[in-house]
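This report refers to the structure that appears directly beneath it.
Moving on to subunit A:
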Amino acid sequence: MNPLFRILALGGLLSWAASCDYIDKPLKNGVLPPPDTTTVIRKALIEDFTGHRCKNCPKASKEIAKIDSLLPGRSVAVAIHAGSDALTAPDSTNGYPTEFRTPEGDVLKQFFRVSFQPAGMVSRLDYGPSGAAHLKLFSSWPSLVSQINLEPATVELEIDGAYNSATRVLSGTVRSTLLAASNADLRICLWLCESDIIAPQLLPDDTRDSAYVHHNVFRTSLNTAFGTVLSPNGGADGQNFDTPFSYTIPSGTDGYVAENCKLVVFVYDNATQEVLQTEEVAVGSL
Partner candidate 1 sequence: MVGGCTLTALAQNPGDRLPVATVKTPDGKQISTADITNPGKPMVVSMWATWCKPCIRELSTIKDSYADWQSETGVKVVAISIDDARNAAKVGPFTQGEGWEYEVYIDENGDLKRLLNVNSIPHTFLLDGQGNIVWQHNGYASGDEDILYELIQKLAKGETIEVH
Partner candidate 2 sequence: MKYTELAGSLNRTPRFGQGLILLSLLSSFGLLAQQTPTPSNYGSVHGNFQFDGYLYFKDTELDPDGSDYPDEQFLGQGFANLIYQRSNNWGELSAGLRYENYQNPILGYPPGFVGEGITYRFLQWKRDRLDITVGNFYEQFGSGLIHRSYEERLLGLDNAMDGIRLKYTPIDGLYLKGILGKQRVYFTKGPGIVRGIDAEANFNELFDSWADKRNKLAVGVSFTSKFQAANDPFFNLPENVGAAAARATYGIGGFSLNTEWAYKINDPSADNGYIYKPGGGSVTTVNYTTKGFGFSGAYKFIDNMAFRSDRNAGQFELFMNYLPPTTKFHTYALPSLYPYATQINGETGLQLEFSFQLPKETWLGGTRGGSLNLNYSDAHSIVKKQIDAETSIGEAGTDGYETEWFKQGDIRYFQDINVAYSRSLSKAFKATLTYYNIEYNQGTLGSATNSGGLNDTVILNDPSRADMAYINAVVFEGLWKIKPKHSLRFELQGLFTEQDRGDIAMLLLEYSVAPNWFFAVQDIWNYGNADESRRLHYPLLSAGYNTGTTRFQLNMGRQQQGIFCVGGICRVVPASTSMGLTITSNF
């Protein structure tokens, strides 16, 4: 064989050296300041499929708390208790009496084919008709949130709402403004979530915490699990769409503590399921 070829082959082999990044400082510097209010940042929606009998799920909740505290104002988190019934259904005999599941949560888990927990989606990236590429391990959520934040926002959401504590009616309008021309099939979802719920949770060391504090728990959707049509074929740059809402927060033992609730709004592209923008507002501040 051609000797030149031999030399090239040998050289090719030797040039594949292992290069290495040795890290001296693992941690980056602390808290990022809240985003600049003059530009619209694309916030990431974290949907965490969790369960009160899922022992590794508290790790995902911790990751959300970390993202909230170190990356304030850059993401909106929702904890959907849906997935395998063995991890999410009530089990009174073993001390997990709470029913956290919801009909909308079950619809979402079916559609997104949630088959292991904790599993989460960040702005529903990488969704496809088959496979599980859109279900991300919680350790990857910070990177994905950052990645989303760096992309220019294409939709701006403003929630103009009010809450009447006497009638328990949460009402108002969500104004969605397109920041770039689009011809996508846009949908909008209005979800109600409740935090500070004290109920048992199975922890990673297999013990039961009877007074665990659950946050961001998905309670109901104001306009069905998949939302309503915002605009079937997008619109022009600067075009507004108003979505009015009015919802009576239930009271009593099966109700929710209104002051601990938040309204989560997000707009997604129905073709790819990707969440383009999200916002939240605490009911207690209205």
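Selection rule, in plain terms: all candidates are chains of the complex that A comes from, given by their letters.
FYI, a contact is a pair of C-beta atoms (placed from the backbone, for glycine too) under 8 Å apart; a residue touches a chain by one contact, two chains touch by 3 or more; residues count from 1.
Quantities reported herein were computed from a predicted structural model and do not represent experimental measurements.
Colleague: Looking at this complex, which candidate touches subunit A: 1 or 2?
Modeller: Result: candidate 2 touches subunit A.
Colleague: Under the stated contact criterion, what part of subunit A meets candidate 2 in this complex?
Modeller: 1, 5-6, 9-10, 12-14, 16-23, 25-28, 32, 55-56, 66, 70-71, 84-86, 113, 115-116, 130-133, 135-137, 139-140, 142-143, 145-147, 150, 204-206
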